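Accompanying notes for the structure given below.
Note that this complex is displayed minus one protein chain, with the remaining chains in position.
Per-chain numbering from 1; labels A and B assigned in written order.
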């Protein structure tokens, strides 16, 4: 299964043309998150996803529905209309669409016009998330929805948050794959000097980029050590981060306390789920969960983890938006330099580029 | 006079290229409203009309004057200058222009430069309106100013209002010509279900698109029935709407009460005057009047009609701006579908397209 492949060396500007950046067409044939499940309701929500304005609502039976937020008649935004049962009624001339996007009534016409439909997008609900497929509907296979089962498991407890970020999804994934920024951008939370200097391993599992590190007999990072009560100890650490798809990055961390009062080692496990959906080429929706398998009922741990995560992720938001502004406003382009820690990011960028290129080649 | 012409059937995207939309060059050879007469005064007003910034003022004798709001010397906006009698003085270097736009003094020059003029635009005052001609000045025939004499007639009483709308004049006219939106966008005022289902007639009088409906023994719409005290009666209704020119849409409605206490039928007549001037390709100025020939001194009727009109027109403003945003932000174009009630709008769009095309062909 694990397939080690050649990792790109420092690339020339010419070669960089085959690594995705903010100008690469967005990968569409992928399940992306449309929103937290509790954001989608009987109140119609409009949200731009992959450049397309989408109207999101639930049927009376609770099924999430997603259609293009633009009436095919005179382009009125359907989310400004209203629901009649499961039918979405346009607020301009009353045109009616069922959850599949099919027009079922046009009040000013004696018969229902055929082919007067609005595009509908496949959706699927998984735990606290509603997923959407904006690509070729014939390929909308729910088996391709990535696993986030821990978010709905009673063995895990999660805190969560969401941000709108004026940056592109490639830069966001690259940020998550280059953890050498932790000591500089996040000195108060996840960044420890030991971590920065530790050996990094990279592997490729098909399109999934995996990076991992192991640290024995080291101080725990504050973000996990404080809420778990381990700051006066030395622990064994293991961390793994995965670029799973354009929509998902997962990070796993374990901290093992070998000196627990029970006499037996206790392993504290954390799953960080980063859900990323491009809004446009240069902006994105971001939803995150910080999940743990210990102290599930500890509300102080909840509060600490929520606050510390928000602090760290806002530092990332600032950095990404500052960079996007710098690039957008600069009067001359710059070919960014690449160093050894950029290898996982470059693998991700090559994968996104190749997926986008394949979609363009076959006309989607 | 009435010339029935073929009405376009549902058009293909290719054919739609000959119907005006927000990208069609603006029709310039047309009298447009520059403002309410009481907006033009000895205080210089600047207003963008058909893409051109115009400085508007009155002479000492009260004649409205319109010149390009850009000094021919260093592009200073003349409306930031001041009036000396009938002469407009630039606020930068003191260059002086008479109401015809001719330079009559340049303080730093010993003699007045010739040909140092600013473009002036023909204007004409009609009742509460000042009209302007932004096209070929040789064709500025005041006989072409459309009739709005009821606005200044003692037999009619009007309430009025004005909006700036971030939409294009084609969409605005189309909104006015498709009244099947009344029950959905204006359920509280002009929209009654009977009206939506009534038979619509369309005719073309040269370039004027006329739609009309007659309804016998029907409930009156609230906007007229309430102020006239007819809500407990059934009435005969007749309504006619006219796309008169790119600058003007008029709507006429009559409500006949056959059971008046006088024993004789009483006809209540209403004229709605919609005055539309493009500001740019994607924004417009809108002035409206709601006029009636009954209960002229009834101040409660004034207040009711003003408030109800404002409510309905703001619903139109919202709809038009939502649509314009939807179209502007969408990442892929949409060819809007057309249905039977779109025929009057398509006739208007074909007329505007052909006028714009003819102007482009002859270089104006």
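Simple rule for what comes next: a residue touches a chain if its C-beta (ideal position, glycine included) is under 8 Å from a C-beta of that chain, and two chains touch if they have at least 3 such contacts.
Model, not experiment: these values are computed from the prediction.
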Hidden-chain contact residue, picked from the options B:90, B:190, B:228 or B:275: B:90
Touch criterion as defined above, residue of B:106, B:144, B:218 or B:266 at the omitted chain: B:106
Chain B residues that touch the omitted chain in the full complex: 48, 51-53, 69-70, 72-77, 80, 89-94, 106-109, 113, 116, 280
Residues from chain A at the interface with the omitted partner, ascending: 174, 178, 180-181, 183-185, 196, 319, 322-323, 325-327, 329-332, 334, 336-341
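Just so it is clear, only the chains that are shown with their structure count from here on.
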Centroid spacing, where centroids are CA-atom means, of chain A and chain B in whole angstrom: 49
